[in-house]
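Pasting a structure here, questions to come.
Note that one protein chain of the assembly has been removed; the remaining protein chains are unaltered in position.
Residue numbering begins at 1 within each chain, and the chains themselves are lettered A and B in the order written.
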Amino acid sequence: MAINWFKYSSPATFYPLAGRLAVWFGIASVLLLVVGLYMSFFVAPTDYKQGEGYRIIYIHVPAAWMSMFIYFVMACWAAAGIIWRTRLSSMMALALAPTGAMFTFIALWTGSLWGKPMWGTWWVWDARIVSELILLFLFIGFMALNSAIDDARRAARASGVLAIVGIINLPIIYYSVQWWNTLHQGATIKFSTQGVQSEMSEIMLYSMLVMTFACWFYTIAVVMTRVRRIILEREGNSTWVKEMLQEER
Amino acid sequence: MFGALKTVILRDLTLAMRHRSDVLTTLFFFIIVVSLFPLGVGPEPEQLRAMAAGVVWVAALLATMLSLGRLFSDDYADGTLEQLVLAPQPLSLIVLGKVIAHWMVAGLPLVIMAPLLGLQFGLSGDALIALMISLLLGTPALSLIGAIGAGLTLGVRGGGVLVSILVLPLYIPVLIFGAGAVESVSAGMGAEGHFALMGAILIMALLLAPWGAAAALRISVE
Partner (left out) sequence: MAEWFAMNGHGLYIWGSFGMAAIFMIAEPILVRNSHRTLRARMSRMIRMNAGSE
């Protein structure tokens, strides 16, 4: 079974495929969200230490995972776009960034709402929180650079270089922040998710996984739609776009 | 090959010496930012001593970042950069030369000035030496990493503000270890570990940043 993947690397063939993918992943994501939310709120038991408030992790952890995963995928697409000069790769990187930034923000927001009842404070300068904040800055920088350059090809390649520099830096930033945090252990607030994870019951883990997959499929659906718009924007003058739009009339 | 490096450094230094006020502006910016903090926070010596390293380092970050605009923009405006991109010498080497010259003009004065500012904040002698060494190791890394951002935003509208969004998050490790070194000396512990880590960051930046900045310049000039 040799599928010719390169066939789909041209925007003309990818555009209709992306439309179908968006629909299917959108439906799958809604179904998974319903199941995941039901599991998170009605099946998963109340945590005996943290009460009902712990249920925030069912959105917080998937959002945090997705934010990091999306940055990684975005950097890979950006690198592919620079190495092979494929137009579609850069468009994918550009389409991923806003959703990545959104999940980063949700992770920060929900983390803050978790912190208030659990630790009694909205914000802690904890290593993980600070790293997540920096990740948000990196996403914003990527999008800002992209929108500041008018020439689409130059914008794609410049922001691609930035994404690669960011992904090389990310581990260094993460470890330096973690190390900084251990140095400044002023307020002794222990991260209790660690405890939750080790003694987490299977049902909690499953609900979290279902929610993560729901977020993942959601991302695919949204990104596919966004990449369709970017393709139309960039390829507006090509013949295939004109023929396609003429046919549908 | 090193001839080319030397030529680029000497050329950029000569150009910088013709616009001496630019150099001084960066330095005065650094001094003013540091001097503003006691006015904002209050004159308690204990508090000032505790925050001295962080304040000086953040000011150094901002001063370096502001001076990044000059790194390539003049050459870009008069077309020299296109010639440099087409030159037979590797572009990353030329970029390295320009970054070294930039550091000598923008970074080195900060290193020399920092102990004086540290004195104003009541730092001890050991801490002042640690501050100088940390800046000596850190500011070249700042110039190197910043060169990538400067290359990417070349000729882009709103480039000055944009470069800060791109570059400042990448400066965070240098800031953490730099300020940490001074703090750990103040607390009576050695700072060898910090200096080793900063040295590692500097070496990594030396190996990777000229290459990244050269790629950025090629994209911008093309």
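We take it that a residue touches a chain if its C-beta (ideal position, glycine included) is under 8 Å from a C-beta of that chain, and two chains touch if they have at least 3 such contacts.
Computed from a prediction, not measured in an experiment: that's the story for all the values here.
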### Query
The chain left out touches which of the shown chains?
A
### Query
Which of these, A:21, A:39, A:56 or A:74, touches the one chain of the complex that we don't see?
A:56
### Query
Touching the left-out chain: which of A:24, A:38, A:84 or A:109?
A:109
## Note on the structure
subunit A positions in touch with the non-displayed chain are 26, 46, 51-53, 55-56, 59-60, 63, 98-99, 102, 105-106, 109-110, 113-114, 116-117, 218, 221-222, 225-226, 228-229, 232-233, 236, 241-242, 245-246, 248-249
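Methods note: only the chains that are shown with their structure count from here on.
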### Message
Suppose each chain is reduced to the average of its Cα coordinates; what separation in Å results between subunit A and subunit B?
### Response
32
### Query
Which residues of subunit B touch subunit A in their complex?
148, 152-153, 156-159, 162, 165-166, 168-170, 172-173, 176-177, 180, 183-184, 201, 208, 212, 215-216, 219-220, 222
### Task
In the complex, go through subunit A and note every residue touching subunit B.
82, 134, 137-138, 140-141, 144-145, 148-149, 154, 157-158, 161-162, 164-166, 168-169, 172-173, 176-177, 179-180, 183
